[in-house]
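Take a look at the structure set out below.
A protein chain is absent from this complex, but the other protein chains hold their places.
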Amino acid sequence: MISYLIKRVFQMVVVLWVVSIIVFTMMSFTGDPTYMMVPLDATEDEIANARMLLGLDKPYIVQYGIFLKNILGGDFGRSFVFRQPALGLIMERMPATVEMVLVAMTLALLLAIPLGVFAGAYPQKKTSRGIMAGSLLGISLPNFWVGMMLIFILAVRFNILPSSGRGDTLRMMGVNLSILTPDGFKHIILPAVTLCFSTLAILLRITRAGMMEVMKQDFIKFARAKGATFRSVLFKHALKNVLIPVVTIFGLQLGDLIGFATITEYIFAWPGMGKLLIDSIYMGDRPVIVVYLMFVAFLFVIINFTVDVIYTLIDPRIKLR
Amino acid sequence: MQRLLRKARALWASEFAHNFRGNISAIVGGVIILFFVFIVAFGPSLVKQNPYEIASLQLTDAYKPPVWLSGGDPNYFLGTDGQGRDVLASIVYGTRISLFIGLSAMICSSLIGASLGLIAGYYGGRLDGVIMRIADVQLSFPSILIALFLMSAFGKGIDNILISLTCVGWVIYARTVRGSTLSEKQKEYVQAAKAAGLSNRLIIVRHILPNVVTPLIVVSTIQIGTFILIEASLSFLGVGVPITKPSLGLLVKNGFDVLLSGLWWTSVFPGAFIMLLVFGINLLGDFLRDELNPRLK
Partner (left out) sequence: MTDTLLHIRGLKTYFHTFAGVIKAVDGVDFSVDEGEILGVVGESGCGKSVVGFSIMGLTEPPGRIESGEIRFNGVNLLDQDERKMRKIRGQEIAMIFQDPMTSLNPLYTIQDQMEEVMKLHSDMSAEQRKKRCMELLAEVGISQPETRLKNYPHQFSGGMRQRVIIAIALASNPKLVIADEPTTALDVTIQSQILKLMKRLVREHRTAMILITHDLAVVSEMTDKIIVMYCGRIVEKGTRDDIISRCRHPYTLGLLGSIPKLTSRQKRLLQISGMVPNIMNLPPGCSFAPRCDYVRDRCRDMPPELVDLEPGHKAACYYPVER
């Protein structure tokens, strides 16, 4: 067990290190940030001076070394735009993003699994076919367009829900949560629903496909031969077996959720990391972009690790190796 | 000619065609695709205005609603945008760009991805390990973020989009092809060919490739849709196509700014077309996948 943990941690570190190299290299090609830091009427000397202060005159390898050293110390530099430590900016906005993603995730799971089980158990029924067509539509929807449609119909035309912003929050366990206030709740619904569409559709399809495969297995027939009710066959015998591919896909989907959250935040002006990223890209705010990417990479290795651990809980045949 | 007719008739009577005809989704998908092919091929000649010729635009016609609403103009069936551009015409031209990018990206990434997958699967060893490692690391990242990041570094432009999409998309091809290659490699006829002294390249091309084609087709159809959506998202965020070549995604972006004022047709229609296009592709792709999958039979 310990050796497994050590191995995983080592792998995680390697991945993060590789990511840092890639991020640094790409960022070095995005033009000279010196111009962002100096006033518009700076002289050549002042610019050269600034460049030296920023360490941009040194060879790339050295720059990378400094970069790495700083990161390990938690220093991601200061945002060019906000003049605040970049890491702090991301951390401030993280709870908003996480909350939206979690709500979207929960919605997706609550709907996808029962619908998928039904569609997989009775694939020939008209309702099942309808569900599948709907799920196909779900993965064909452009995420940004859905958000816009929802805003237009519910916020502009009928004025039921707000079109942007986060609304009130309540502090619980040191974190500000929107879902705990009615106003906050109204603000979070549309973004979360927009976000959950594609994940919902994909999870539904995976659940259905998994169900159809599992239902063909011998142990299902054996369970029926014992006299088990169809419902217990579905939810006790079949579902657990289906969870394995579902958990895999879900882990991957979490990544896509975080990715699409950027777009959703942009549309709804939701004050999370994603909106910060988009704004930073527009304004060429390098440090913030770097922090965001490293943070997301970090989030990912954690998610992957958690998914692997969850496997062993579901399937006794799988051991941590 | 006779042989072609015979083959056509055999195809029509085959189980494949029978299932197609009996499957509503597949037919709907086929109709949608035909519709879009029609748009791409004949659209520009049927639409009266070329929205990119500034000279043909009438600024006074800006923001006209679709023809069935009050204030609509039969010349501009789906309304106009802020510059007097006919929304329908913009959609026609935009579809061509979106589709072009989607298809090109699919071709590029499938070529590169499939080659890498073949090499990894067939030759195995360190090469396989390295390629798969990269793939695994990349897969754990959301593709949209990778594409976003790459485009922010490269800058706008269709060629940059193609490069980014290829970087993002090769992985799934490599994985699929590698899987098929591995399972084919084990089969006896490959061992026999090797024993007979066939060169590796011949074996790959003649024996392995044909069996890899089926999953490749299935993956490719679905990937076109994915690429179209990614490009649309990138363009929507302003890091995709340049303003001179607006894809459907960029059209939506332009319309987003005025959506809150109630001028909905400039963004809703282009978005709906994106959805329709991808939906049609996915319907067909789904059908193909069920048909070409021996396991579910």
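Brief remarks follow.
Which chain is which? They are A and B, in the order written, and residues in each are numbered from 1.
Operating definition for what follows: contacts are C-beta pairs under 8 Å (C-beta built on N, C-alpha and C of every residue); 3 or more make two chains touch, one makes a residue touch a chain.
Given the structure is predicted, the values throughout are model-derived calculations rather than measurements.
One of A:S79, A:S178 or A:N241 touches the chain omitted from the figure, and that residue is A:N241.
By the touch definition given at the top, chain A reaches the unshown chain through residues 217-219, 221-230, 237, 240-241, 314-317.
As a convention for this text, only the chains that are shown with their structure count from here on.
Our note on geometry: chain A versus chain B, Cα centroid distance of 24 Å, whole angstroms. Within the complex formed with chain B, the residues of chain A that make contact are 15, 18-19, 23, 26-27, 29-30, 129, 132-133, 136-137, 139-145, 148-149, 151-152, 156, 163, 212, 252, 255-260, 262-263, 266-267, 277-278, 281-282, 289, 293, 296-297, 300-301, 303-304.
Those residues of chain B that touch chain A in the complex are listed here as 25, 137, 139-145, 148-150, 152-153, 225, 229, 232-233, 236-239, 249, 252, 256, 259-260, 262, 264, 267-268, 271-272, 274-275, 278-279, 281-283, 286, 296.
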